[in-house]
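The complex is shown incomplete by one protein chain, all other protein chains being positioned as in the whole.
Our next item is subunit A:
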Amino acid sequence: MPAGTLYRGREGMWSWVAHRVTGVLIFFFLFVHVLDTALVRVSPEAYDDVVATYKTPIVALLEYGLVAAILFHALNGLRIVAVDFWAKGPRYQKQMLWSVVGVWVVLMVGALYPVLGHAVREVFGS
């Protein structure tokens, strides 16, 4: 790893990689999500059948992953905006990234029970 370079291989690059990967994932999710929501125009049963699969424990894990991706992309997106528009943004980009990671961890812990609670109850009995 070339030491002392501003960007390559350090926080700046890895946050960019993560921002790109999460952005693409969310886009593909959204495509499927609009299709599944469109089932409300087919019949209430068709919609409820598909949504029932969203309440299973395995899909709950995927939902937790989606929340993880969105939260990172959203928080880091705000950091990008700050780097671009705030005069001191570039200087504090590293500190801002670690703040993003910190807030992300807190929110992910907070999301554990709401998103995964029902799955845990189902797998291990209530």
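By definition in this document, contacts are C-beta pairs under 8 Å (C-beta built on N, C-alpha and C of every residue); 3 or more make two chains touch, one makes a residue touch a chain; residues count from 1.
Basically, contacts and distances are computed from a predicted model.
K.L.:
For the chain not present in this complex, what protein name does its UniProt entry give, out of "Succinate dehydrogenase", "Arginine ABC transporter ATP-binding protein", "Sarcosine oxidase subunit alpha" or "Putative spermidine/putrescine transport system permease protein"?
P.N.:
"Succinate dehydrogenase"
K.L.:
Quick one: say which of A:Val40, A:Val105 or A:Val123 touches the chain that got left out.
P.N.:
Answer from the full complex: A:Val40 touches the omitted chain.
K.L.:
Using the touch rule from the top, list residues of subunit A that touch the missing partner.
P.N.:
Against the left-out chain, subunit A lists 20, 23-24, 26-27, 30-31, 34-35, 37-38, 40-41, 43-44, 47-48, 51, 54-55, 60, 63, 67, 70-71, 74, 77-78, 80-81, 84-85, 111, 114-115, 117-118.
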